[in-house]
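Just one protein chain is left out here, and the rest sit where they should.
On to chain A.
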Amino acid sequence: MRYYTTMSALAVLFLFPLVWSGWASMEEPHNYVEMAGFGEGLGTYLTNSVVVSVMTVAGTLFVSALGGYAFARFAFPGKNLLFLATLAILMVPYATVLIPLYVLLGYIGLQNSLVGVALVFVMFQLPFALFMMRNAFEALPKELEEAALVDGCTTFRAFLRILLRAVRPAMVTVGLFAFLASWNDFFAPLILLNDGAGFTLPVAVVSMTQNTFGAIDYGMLQAGVMVMAIPCLILFLVLQRHYVRGFMSGALRG
C-alpha cells in the first residue's frame, strides 16, 4: 500500500503541470481566440510547423530507408567511413554546426527557408534513423529477397515490393522520433529563420514572452503551450510501443 501511495504522489507531481496548463489555457475562452490572432496568426505558424515536420519525416524516412538497405545488404568502398561520419553527427554540438549552416544555407539559396530547416533536421535525425533502419534490414532473413533476386528482380524492386513492408515497424519509430524532434525543436529554427511570417510554433510562441514590451498574456501563453504539446501527447500515447523500441535499439541522442 505504501508503494501505491508513493507512486500516486509522484504521478500527481508529474501530471500536475500538464493539467494546470490545460486548465489555465481554457479558464478564459478568449485565450485561444487571442492566440489565433497573435502576430501573423496562429494559422501561419501552425502551417509552418506542419510543413517542416512533414518534410522532415518524409525526408528522414526516404534517406534512412535507402541508406539502411545499403548498409545492411551491400559491400561498397567507403562504407565504414560513411557510417562513422554519420554517427559523428552525435558528437558535435548543435551550435557548432548551426552557425556555419546559417551561412551555408545562404550560399545555396535556402536562407530563412522552411525547406532548409527541414533538411537540417533530417541531418540531425540521420544517426539515429540510419542505425535503426540498418538494424531492421539486417534482422530480415536474406532468403526473403533472394528468391526474387534469383528470378531476375532488380534489387530496387525487391527493396520496394518486399523489404520495405517488412521494416515498417522500424519506419514508424524513425518517423515518430523525426516528428517529435522537428515539431518541438527551438534552437535550429531560431537561428535559421529570421522573418516573423516564417517562424515555426515554438519560435513564435517564445517570441510572445520576449518581444512584448507590455504585460505578458499568461493565459494566451498557456494556450500556445497546449497547441504545441497536445499533438505530441496524443502521438506518444498512441505510438508508445514504437517509441520505447527506439530506446531499446541503443541509438540515442541526448
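Brief remarks follow.
Quick note on the criterion: a contact is a pair of C-beta atoms (placed from the backbone, for glycine too) under 8 Å apart; a residue touches a chain by one contact, two chains touch by 3 or more; residues count from 1.
The definition used in the following text is that contacts and distances are computed from a predicted model.
For the omitted chain of this complex, the UniProt record lists the protein as "Sugar ABC transporter permease", which is one of "Sugar ABC transporter permease", "Anthranilate 1,2-dioxygenase large subunit", "Cell division protein FtsX" or "PadR family transcriptional regulator". Across the entire complex, the residue among A:Met35, A:Met55, A:Leu114 or A:Leu130 in touch with the chain not shown is A:Leu130. Where chain A meets the chain that is not shown, the touching residues are 3-4, 6-7, 10-11, 13-15, 17-18, 20-21, 24, 62-64, 66-67, 69-71, 73-77, 79, 82, 85-86, 88-89, 91-97, 99-104, 119-120, 122-123, 126, 130, 147-148, 150-153, 155, 159, 161, 180, 183-187, 190-191, 202, 205-206, 209-210, 218-219, 221-222, 224-225, 228-229, 232-233, 235-237, 240, 244, 247-248, 252-254.
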